[in-house]
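Yeah, one chain of the complex is gone here, protein chain that is, but the others are all in their spots.
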Amino acid sequence: MSEYYEKHVPIIENDYDDADFVFVQENVRLKDKVYKQTSFLKDVWTNFSKNKGAVIGMVIIAVIILMAIIGPMISGYTYYGQSLLQQGLPPRIPGLEKIGLFNGYENGVNVYAEKGFNDVYYWFGTDTLGRDLFTRVWEGTRISLFIAFVAVIIDIIIGMSYGLISGYFGGKVDMVMQRFVEILNGIPTLVLVTLLGLVLPPGMTSIIFALMITGWIGMSRISRAEVLKLKESEYILASRTLGARHFAIIFKEILPNIFGQLITMAMFSVPSAIFTEAYLSFMGLGIPAPAASLGTLISDGYKSLTVHPYMIMSAIAVLALLMLSFNLFADGLRDAFDPNQKH
Amino acid sequence: MNFKKALTAGLAIAMLAGCSGGSANTDDSSSAPETAAPETSSAEQLSAQYSNLNFRLALSYAIDRDQIANLVLKDGSVGLEGFIPREFAYGPDGKDYRDTAGNLLSYDPDKAVECLNKAKDELGVDNFTVSILYETDSEAPGKVSAAIQEMWTNTLGINVNLVSKTKKERLALMNALTYEIGLTRWGPDYADPQTYLDLFKSDTTAYNGYYFNDEYDALLNKAETGEDATDPEKRWADMIEAEKMFIDDMVAIPVFQNGGAYLINPNVTGIEFHNAAVDSYRSIVTKEEDKNVTIAITSDLNTMDHHVATDGTSFIMQSLIIGGLVALDAEGQPVPDLASSWDINDDGTEYTFHIREDANWSNGTPVTADDFVYAWRRLDSTDLASEYAFMLDTICVKNAQAVFKGEAAPEELGIEAIDSKTLKVTLTQPVGYFLALMSFPSFFPLNQEFFEAHEATYAQSIDDILYCGPYVFSEWVENSEYTFTKNPTYWNAANYDKYADEVTFKFISEAQSAALSYKQGELDVVTLTGDLVDQYKSDPGFTQRLQGYAWRLNVNQQVKE
Partner (left out) sequence: MFKYILKRVLISIMTLAAIVLVLFLMLDKMPGSPFNDEKLTAAQKALLYTKYGLDKPFFVRFFKYITAMLKGDLGNSCVLNKNKPVADMLKAPLGVSIRVGALGMLLGTVAGLGLGIAAALKHNSWIDTLCSVVSILGVSVPAYVFALMLAYFAGFKFGWIPILYSSKNVAKSFIGPMIALAMSPMANVSRFTRSELIDVLGSDYVMLVQAKGVKQRNLILHHALRNTLIPIITIMGPILVNLLTGSMVVEKVFGVPGIGTMMVTAIQSNDYNVTIACAFVYSAMYIVMMLIIDILYGIIDPRIRVAKEGS
């Protein structure tokens, strides 16, 4: 064989030298680079904080919540105190009035001077019973937020459990549970809620109940869809093989994976719950007087909209800000929880 | 994703929620008067509380009725001076009842506190919690309740809860006596104090039936059916005394008398407001060229069948197209309409009406006494179960109750046709307001032949109605527009030239859009809510009136669980 080679294979001249071979690394210990460990939360925060809109939304929410807490305390008025003689006063803010904003003028007349209250300031004006709107708006914001959050938390709990159980067990259980959802979903919320308003006594509990009754369906859909996706995955199979109980699998293995989505969904639900509450108030299922929610403030202010527009404007502005900021916030949260997913 | 991490994320959000939620909670329990921990008072305790006269007096003294009328309602309502409203009933001397009876109520914070302290001593309690039930169907009760809540809290330092319900729920609760204090009103059936005072007789079945005062009953019986019934002056004096007794006992706390604020096109005149009867739109005069008048109504037409109607809107429209034996003039005095004259027997229990020879239905058949007999029997029939059948009882028509209950034959009802144009009505006792009530739609005639031919669809379209009033129904756009044009067959048609050619009612429940439309000249008559009064009170068409409705706080002395 060697002869053959020697005969037929041409010998190629060595046209390189040893200098061509250099150690890229010599005497350096090679190791994997370890990045600083970041917690999941931090990860979410990093993603989230890159989103300018989301941060702005969060700041607005924080400011509104802060105002909802301290607003009623700093005005010097109570939300229920009436001063019938001081009714219908437009907004007047010290300082700002000098530059012609919030100066207590309405239709070119200084209502404060006309009624003889020169030293009185109502920052957002007063309503038809002479109650301070600034205090009432923040008080109302507080109650509206409370209602929305409680309703949404209940939604999460019910919807999540329902969806998880329905999706996990599948088969007949799923069939029955899904038919029930479909039927409930077929009843327009508006009809259901309007009629419920008549059956239930007016008050916060009733409103929360009315908001909750159909609100959980969206949550249950999401959790069910996720369970269907996850339950065939290897790690669940492994867990099952190891003898984990259904309950443990559902709540320990599956739940954590859909929590982010649920929270995002919840943040989208909060503004719509507040908005539905406003509709309920207009239909007469509101918070009993003299307490107020954004909804009752809007429906009260509506009665004088063409006469004293300012009575409704402050509540509408807060509502609009809440809607805007919660949507921005939830958008950011969604992207932060799952950067790969666009929607 | 790690469970713990996700949970922390969740908790962070939950804390955010809890932050606002928690604060709402703390505040609710500390300062909000309406959510102050409800004292677990048993029904007996509450009954004892409300049965205490000094407590009720304290509540009454602490209400500033003028402020409620002028600053809260603003629609022309006035504070009540007694149980009976003003400009409603006039005595034998022609004077307003209220002027004779005087002002029995006052706003006096010092006295209120004094009475409250007495009540505290008598009941041995430190503080009181009361709750006011009001209806949400209209705006006024809510505002008035909120104002009263503030007045009581401020002046008396008691806890006041507000309970809002729809009107029908409020009535149901009050009828079951499962309420504490209820803001309610009475719409009088006729212009006499009796319609009010009767509410609190011991035998009243409705929610007022907790006042048992033999003297009060005796006084009223004496005035209504007893020895004073035929002596107008003594009767009047009895009523005044009964009202005083009522106020001394503070059985219910009178608050305000309903007003009404309108924008009426200055070119339109002749709308007659009646405080204790149906408002009349029968003789509207307009200076506008087209001679059309458009009136905004805030509640919709329910039915054109005058025997089943129960609401003001329906009554107003029925009065346009049919008509009674009498009509009311601008002062509310009965004047001949379908009857040209009438005779009354000496003891005032038999009325004989002579129906006009020229009174005809729109299909040409004459209006006869039989039409009235047929109509009244239908009103009183068990089958129809009319909600206004009680009106026959109110005017004391013989056997009205018995026929309604089916205990007597319809023929036994105290109404008969002597001949085709002569009608006789028999009463069980003289009734001072009988004649005026003959203008009320429930007592309008009905043609048997026409009715039986159209029974299935009677009064459901313009062709299913027979007309004998000054106008006919010419266009019926359901839930929206109702147009009436002159009736050429009306007995007085020849003298009707001066009145509006066309009267249109337009249903619009939103007062603000209606007012804007008025300003544009689209509407001639618009009802204003109190909130709109400030804006429009300088308008040349701004008009205010008083209504016969009196609002009071019923104080339940027999609270049931």
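Lettered A and B in written order, each chain numbered from 1.
Following the convention adopted for this analysis, contacts are C-beta pairs under 8 Å (C-beta built on N, C-alpha and C of every residue); 3 or more make two chains touch, one makes a residue touch a chain.
Being a predicted model, the structure only gives us computed values, none of them experimental.
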Candidate in contact with the missing chain, chosen from B:Q45, B:Q67 or B:T303: B:T303
Which of A:G116, A:G171, A:G186 or A:G243 contacts the chain that the document leaves out: A:G186
Contact footprint on subunit A, counting only the chain that is left out: 179, 182-183, 186-192, 194-196, 198-199, 271, 275, 278-279, 282-283, 298, 302, 305-306, 312, 316, 319-320, 322-324, 327, 342
Touch list for subunit B against the chain that is not drawn: 137, 165-169, 171-173, 186, 189, 205-206, 300, 302-303, 305, 308-310, 382-383, 385, 387-390, 404-405, 460, 475, 477-481, 506-510, 512-514, 516-517, 519-520, 522-523
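Criterion: only the chains that are shown with their structure count from here on.
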Subunit A-subunit B separation of Cα centroids, rounded to whole Å: 48
Of all residues in subunit A, those that touch subunit B in their complex: 39-41, 44, 61, 65, 68-69, 72, 78, 80-82, 84-85, 87-88, 128-129, 139, 142-143, 145-146, 149-150, 152-153, 198, 202, 252, 255-257, 259-260, 263, 266-267, 284, 288-291, 303-307
Residue ranges of subunit B in contact with subunit A within the complex: 1-3, 5-10, 12-14, 16-21, 23-25, 27-28, 31-35, 67, 71-72, 136, 139, 142-143, 145-147, 149-150, 161-166, 512, 515-516, 529-532, 534-535
